[in-house]
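One protein chain is absent from this view; the other protein chains keep their places.
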Amino acid sequence: MADAAFRSFGSDNNSGASPEIIEAIAAANSGSAIGYGDDPWTEKAEARFAEVFGEGSRTFMVLNGTGSNVLALSLASGHGQAVLCAEGAHIAVDETGAAEATVGCKVLPLATRDGKLQAEALSEALQVLGSVHQAQPSCLSLSQPTEVGTLYTPAEMRELIDIAHRAGLRVHMDGARIANAAVALGLDLAGVSSALGVDLLSFGGMKNGVAFGEALVVFDPELAGRAPFLRKALLQLDSKMRFISAQYEAYLSQNLWKRNATAANAAARRLASRLERMQGLELAYPVQANALFARLPPPAIDRLRAKYFFYDWEGGLVRWMTSFDTTDEDVERFADAVAAALAGS
Amino acid sequence: MADAAFRSFGSDNNSGASPEIIEAIAAANSGSAIGYGDDPWTEKAEARFAEVFGEGSRTFMVLNGTGSNVLALSLASGHGQAVLCAEGAHIAVDETGAAEATVGCKVLPLATRDGKLQAEALSEALQVLGSVHQAQPSCLSLSQPTEVGTLYTPAEMRELIDIAHRAGLRVHMDGARIANAAVALGLDLAGVSSALGVDLLSFGGMKNGVAFGEALVVFDPELAGRAPFLRKALLQLDSKMRFISAQYEAYLSQNLWKRNATAANAAARRLASRLERMQGLELAYPVQANALFARLPPPAIDRLRAKYFFYDWEGGLVRWMTSFDTTDEDVERFADAVAAALAGS
Amino acid sequence: MADAAFRSFGSDNNSGASPEIIEAIAAANSGSAIGYGDDPWTEKAEARFAEVFGEGSRTFMVLNGTGSNVLALSLASGHGQAVLCAEGAHIAVDETGAAEATVGCKVLPLATRDGKLQAEALSEALQVLGSVHQAQPSCLSLSQPTEVGTLYTPAEMRELIDIAHRAGLRVHMDGARIANAAVALGLDLAGVSSALGVDLLSFGGMKNGVAFGEALVVFDPELAGRAPFLRKALLQLDSKMRFISAQYEAYLSQNLWKRNATAANAAARRLASRLERMQGLELAYPVQANALFARLPPPAIDRLRAKYFFYDWEGGLVRWMTSFDTTDEDVERFADAVAAALAGS
Partner (left out) sequence: MADAAFRSFGSDNNSGASPEIIEAIAAANSGSAIGYGDDPWTEKAEARFAEVFGEGSRTFMVLNGTGSNVLALSLASGHGQAVLCAEGAHIAVDETGAAEATVGCKVLPLATRDGKLQAEALSEALQVLGSVHQAQPSCLSLSQPTEVGTLYTPAEMRELIDIAHRAGLRVHMDGARIANAAVALGLDLAGVSSALGVDLLSFGGMKNGVAFGEALVVFDPELAGRAPFLRKALLQLDSKMRFISAQYEAYLSQNLWKRNATAANAAARRLASRLERMQGLELAYPVQANALFARLPPPAIDRLRAKYFFYDWEGGLVRWMTSFDTTDEDVERFADAVAAALAGS
């Protein structure tokens, strides 16, 4: 069907799944198991998550990333309340108003630098607390890495989280690419999330080799109580959950998260180092995880697009992403194509 | 992990997936493909659905059954409006208020006989049309088979649909088990749905051998326009859609729907014929698809439950279901266990 | 404009306002005052409510009865949760799905006797607590008097409230006609509500002589915290609140609530005693407040309707209501008209 030799730089979700993931799915297809999560695969996956994030955490398998984000927000926000996030955050601009439609909260984007929400902007946004005429901030949502592929340092995360907590807000981390962040920062999965004070974590695997399904990890026991019910009400409860759980069990126990993210990040760095040497092309942000945002002449974009699928971004930028299965050869071939496009062919 | 030799009669979602389905997933794990449905597997699956349901239909892959139902209702109902359904309908009693939470409509259960909504009750419910104080019926939702495993005859369906259409309502069919219905009625998939006037079909495969994902089929082009956007806003858009689409392509093109449903229904009939001969046990409804509802003494229920997982139902009933992979031996073993439980051991 | 001599028996909201209420509005039209409730009239009205319901209570002026109910429910329910109420409750059948549309909860009507929710039905409905597939009951809503004009005894109220509280639910009282209930039971306003354990009270005045605006009284301080914000988000915050507050100040301090409800109830009893002696007419429920539900031959209904406006009710009943300004003469004239209609003229 698709050209198996062709490697997209359009998005890390353009890749398939790691072979181990497919094997885990196949292995889970064995015998009867109670639906909706009362099955041994889910028990095992939840135990793995507890190993990773601590016994106080609770993990809920969900169906996709938007579902994970919305379920998190539904635990920390609601009518008359606001979720604060960086401008450009996925929950603000890429989820078709899902939070507004299904949680009914306001999503309030704040000013950023290099895609990172600024402490000053956060503090200013909190000044509406107590005013009955403004939606009350009840949750801070941080994407790590950001939507433009940059990383908050642990100190930056901590500062923002502390400001939010002191004002009574909960903190959600959109970890659609948490593995890329952890690898890039040289930390483990807890080190980039719960250890910094995050209350709710959208734990993504689909952009890093999982075939389907994501997980929501809740660190605040008070918030976890309503999660099982809201998971169903918000359309995120899988009947044959074993097929999701088995993937995540493999993903964690076989360290696929680390192996895959390491590969994706390395490919991004390799590509960046090629691009940085090209005339007529500028990288818009530091390349810290697996995304690259470039500015190049529109005719060059058109020429490249004839060969590769990728997305335009605000401000005339284009986005390229590497993935867990991007090979060195893929990178070289793509870099050559960019160079050719710039050169006019 | 789970005892592969053990066969649950708790629900048809306690089964795994057909081997062909797992093979389709594995085969789809090949190369890069654009996310969110712009991939060749989805194109092929959509083409299969168009063969089955006609060129005017449009099919949207979604993530689960509740998601499929809610997406359908969001196209045909909204604030200040009501969805009419049978009492006991899945959307009314088994989805944790998902429709109210995410569509904001009222779900109004109406009186039934043998699980089937009655025309008279429907007509009476329509009398509020035009009154500003009552949520306005805008959609009729019919489950086929019903939640108690009975079947509307085509004539019964048509009568209800005609009443609804004449009053300006749209008609949704919850076809979580549409294959079982079609096989039992000796009709094809369109014959039990679009041919009878259904506007929106939740097309289920997960209870009949699919591993994950369902489909919403929209027959009314006017309703289809908003579906792509609401699919995302209602948390039902899969990024790696190929893994769902590939399953449904196999499900339809290899006639798995028919083979699997035929097996499940046959197993139910076989079990029914054993049960009907037992003293102290009564089947509450005609066994027309793959569900059996039984009344038996509570001590016997307890004894059986020590060996088998199954659900209690309203009115002191218990529900047993057969599945696509229920074997004759499974049936005999389960029937023996029921007989033993009735006999006090 | 309208025939000032004509007195409707269609609803107690067909009456205008008590003269003292209009005077209070006129008196409040004096000078500048800060909007949204920071005005001296609101301060005074809130103080009156605190005298009536205790210092721990907090009162929020709102715009209408449905707004009051919905604001209450928004404090005690939400997505994935259910509000339990009597079948026929205003929130279930007369508010155009407002709770579903703006709170997103499920409204679950339970079986009644004489319009009163039965303890057994309540207990049964609570059995879904803990099941992820069912909307979780989080609030019990009781109308006093009921929609059919009957009254829970204090003991009946207390029993239901205790069952609800033991299961962790909050209790809302739809007191659209609380004054009629208090007068009929010989209790004060707190005696029929907070003294029995009610957590949230929709305190109605518009059906008893107030021109516009209602009040929500919150007895549980934990629930009150979000009320000011949700009042605005749910469209219930009045900018020139003084005009509502001034009415309620007068309503309470001048005991209009008692005077008016006493008159309305007395008129209902007078009418009932006339009707009870008529052939061919049957009162469907005990007349305990100011509503009467009658069964009489359809042709008689038609004849009466030619002279008087009133509403049909389920089951072939008609509803008649008396009001604070219904005079003895009004009652006699209406009773004569009923008698004539029954007699065929």
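Which chain is which? They are A, B and C, in the order written, and residues in each are numbered from 1.
Assume a residue touches a chain if its C-beta (ideal position, glycine included) is under 8 Å from a C-beta of that chain, and two chains touch if they have at least 3 such contacts.
Just so it is clear, the structure is predicted and the values come from calculations on it, not from any experiment.
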Sole contact to the chain not displayed, among C:G65, C:G115, C:P145 or C:G175: C:G65
Which residue of C:R48, C:H133, C:R158 or C:K232 touches the chain not shown here: C:K232
Of C:K44, C:H133, C:R158 or C:R333, the one touching the omitted chain in the full complex: C:K44
Absent-chain contact - pick from B:G16, B:G31, B:G67 or B:G80: B:G80
Touch list for chain C against the chain that is not drawn: 1-8, 10-11, 13-17, 19, 22, 25-26, 28-35, 39-41, 44, 63-67, 70, 95-98, 101-102, 206-207, 211-213, 229, 232-240, 242-244, 309
Interface with the unshown chain - residue positions in chain B: 36, 74, 78-81, 102-104, 132-133, 135-136, 226, 228-234, 237
Where the unshown chain meets chain A, residue by residue: 79-82, 93-97, 100-102, 104-107, 132-136
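The rule we apply is simple: only the chains that are shown with their structure count from here on.
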Distance from chain C to chain A - Cα centre to Cα centre, in angstrom: 49
Averaged-CA centre spacing for the pair chain C and chain B, given as whole angstrom: 41
Multi-chain contact sites of chain C, meaning residues that touch two or more partners: 79-81, 102, 104, 132-133, 135-136
